[in-house]
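As you look at this complex, bear in mind that one protein chain is not there, while each of the others sits in place.
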Amino acid sequence: MSAYTAVLTQSTDEWQLPDKGKVGMICLIVAEAAIFIIFVLAYIFYLGKSLSGPTPAEVLKLPVLGTVCLLSSSLTVHFAVAALERNEAPLSSLWLALTVLLGGIFLADTAVEWHELIYEHGLTIRTNLFGTTFYSLVGLHASHVIVGLGMLSLVLLFAVAGKLNSSHAHRLHVLSYYWHFVDAVWVVVFIVVYVLGR
Amino acid sequence: MQTAGAMTFDSPPSHPKLWLDAVNEWFTTVDHKRIGMLYIGYALVFLLIAGLEAAVMRIQLAVPNNHFVSPQVFNRMFTMHGTTMVFFVGMPILFGFGNYLVPLMIGARDMAFPRLNAFSFWISAFGGLLLYFSFIGGYGLYGAGTAPDVGWFAYAPLTAKLFSPGHSTDYWILAVFLSGIGSVGTALNIVTTIVCMRCKGMTMARMPLLPWLYLVTSAMVFIAIGPLTAAQMMLGIDRFLGAHFFDVQAGGSAVLWMHFFWIFGHPEVYILVLPAFAFANEIIPVFSRKPIFGYSAMVGATVLIGFISLGVWAHHMFTVGLGPAGNTFFTLATMIISVPTGIKIFNWLATLWGGKIRFATPMIFSIAFLFQFLIAGLTGIMLSAAPFDWQLGNSYFVVAHFHFVLVGAILYMIFAAFYYWFPKMSGRMLSETLGKWHFWLFTIGFHLTFDFMHVPGLMGMPRRIYTYEADRGWAVWNMIESIGMIFQAAAILIFVWNVVRSYRHGEEAGPDPWDAWTLEWSTASPPPHYNFAEEPVVHSRRPLWDLKHPQAPDSDYE
Partner (left out) sequence: MTVMQMHEPWWRRAMQWVTDLFSTPTSIFSPQATPAHTIFSLSMLVLAITLAIFLAVAGMLLYAIIRFRHRAGDSNADPTQVYGSNQIEVLWTVIPILILVVLFLSTARVISVTEQARKPANALDVVVIGHQYWWEYRYPALGVVTANELHLPASDPKAPTPTYMTMSSADVDHSFWVPNLAGKMDLIPNKINVMWIDPHKPGLYLGQCAQYCGTAHAKMLIRVYVDSPADFAKWIAHQKMAAENDPAAAEGKLAFEHTACVNCHTVTGTSAKGKFGPDLTHLASRDTIASGTIKNTPQNLRQWIDDPDSMKPGSLMPKMNLSSLELDAITAYLASLH
């Protein structure tokens, strides 16, 4: 039975409602998605409207390494959750560590990209409309990656200290929703900024 | 312990406390009832302050070419009045009632995330304090300091550093940003609580309409607050990092700000009005002595309103040059939203029809709400016709329209909610006599000010002007409006006195003073901190009706 019918037709004996953590996280994701959509819309709106300065086609390169790492990290965090649900804490720790590493590589890749854009191409947030919308959108996403990595590292810390077991799997699952969201946003950003926009 | 039939009540234990302990309890509480009351109290304080700002404006506008305040001060007054009323009165008070009532009405013991609840309150509260701190900077309070003066919707590029130097706009950005975080937190809590914590037997179809409307409201918060937050981040990045989101010199667009703001702004007014509808859905049936007519239609209409409201925003931009296609589309969408809204009014009418109406104070406010919301909706339909809006937009006609909604509908239902649920929150009744004085004085004042306000709009008076020429023929109308303000001020003072006095000396209420039907009336007044001694089990939409009428329970008819 889907959660919806479960809510409507259950008798009072088996009264099962959806999980708080998941519902709450979905709400947060919707709210954050609304913010990102506006930044994406601004980016699209201002494509080609810069009065001067570097254009996307001139300076942007496909961030292949970062993208592959970030998207793979969704897989690894999924395995981390599955492992913890089976109470295999050490395996879960391994997958978590891999997730954090992959996320870290993504951030490093972004940092290298930005360094090049700023120092070699002279593109900053105040250079032109492209600079403004690019750094804001990618930066907003990166800040969400940082928060996610922070949370995942915290869990990793607990895992390494041997404090994690299957009773915490639910919380890790909820956190993984956030991480999947961050990755989904990256897919959109990647397509809009690096594929369609160039 | 008191017992009544099949219900049992627990009174909370009483013990003497140091006042410092009491303050500490309030500061650290995570109880949804306490947090709800904090929101409500906070909002009431800001209602008085924003009301003062309105009074200053009405005094300045009472006669043409007046010199009561300078234009700089006046412009800060209307900006602060609007910003305060929307973000630090409207949102908190409606979330306050939601916080208090939703868990009780669905038979839960608290919200899903009590600590997030407290955090949401305190961060919103901080936003409000930050906004008002702006008065103290710069020239100081008399010169209205560095309070924002860009209007509550802060159009670009007036908000650019070039045209608004100093920090006044920055206060606006930060304060509203923080309030947005609080709103999202509370909305998240409300949705999760409703979806995940209903008591046994309470399917979604058996949930009272108040939680239903708060559910839709909260869903709208997720979708609508994001655009505002994003726009403010963009404005902040423009002002602080030299970016160009709204920098017309660099090719930026002033119209983009308007789109982003109104994509938030229009759903926002529905976010403000749906809780008022929620109160009406609970109060009108109880005082008509009949269930709400057309429960499913009401739910459906609410969901429809929620959806459609996301697609009408540019009716605030009819004069901006959207082009005929844009103007036609938004006219159509705005007109369409009047259908589910009308359905609601008709269902309330049908609830009254055939009832045995008792005119207690909550009910007289609700009846005035029905008439006034009808008028507000009709002036809204007038404004939805884009060419008509080309004349009336940005004039006092619009100001009259939205005050009919915000004051005539929303504030009236907030008053009704106060008189109805204050007994539950405090254990004491508010004085009916003072309530009637409050109602009549306020209604006289409200109509003096806002009925006649339509006229200067039709006579060409734009909004946000600190004074006007004597030869325009607007003077008499403005004077009448200003006189109305005096009545409203007097009424509010009576209301505040009623609340303060009744908190300690009001008549004792008992658990169910109104003979109502939803779960909050099954527990003591005020409820113990765990709400219910035993988790309720329900079999229909009106569990207390079923208990009081075992021979004809609702579950037989639903």
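Of note:
For reference, chains read A and B in written order, and residue numbers begin at 1 within each chain.
To be clear about the criterion, contacts are C-beta pairs under 8 Å (C-beta built on N, C-alpha and C of every residue); 3 or more make two chains touch, one makes a residue touch a chain.
From a predicted model like this one, the values you see are computed outputs, not experimental measurements.
Although it is not drawn here, the omitted chain touches the following shown chains in the complete assembly: B.
For the chain left out of this panel, the touching residue among B:F27, B:F240 or B:F371 is B:F371. Only one of B:F68, B:F126, B:Y155 or B:W437 touches the absent chain when the whole complex is considered: B:Y155.
The residue from B:F27, B:W390 or B:Y530 that touches the chain not shown here is B:W390. In the complete complex, the hidden chain is touched by one of B:L352, B:M453 or B:V538, namely B:L352.
Residues of chain B that touch the chain left out of the display are 70-72, 75, 149-151, 155, 157-158, 163, 248, 251-255, 288-291, 293-297, 319-321, 323-324, 327-328, 331-332, 335-336, 338-339, 342-343, 345-347, 349-350, 352-359, 367, 370-371, 374-375, 378-379, 381-382, 385-395, 455, 458-469, 471-474, 476, 552, 554, 557-558.
Criterion: only the chains that are shown with their structure count from here on.
Between chain A and chain B, the centres computed from C-alpha atoms are 35 Å apart.
Across the complex, chain A is touched by residues 112-113, 184, 187-189, 191-192, 195-198, 200-201, 203-205, 218-219, 221-227, 229-231, 233-234, 237-238, 241-245, 250-253, 256, 260, 263, 537 of chain B.
Contacts from chain A toward chain B in the complex involve residues 7-10, 12, 15, 17-20, 23-24, 27-28, 30-39, 42, 45-46, 49-51, 125-126, 128-129, 131-133, 136, 140.
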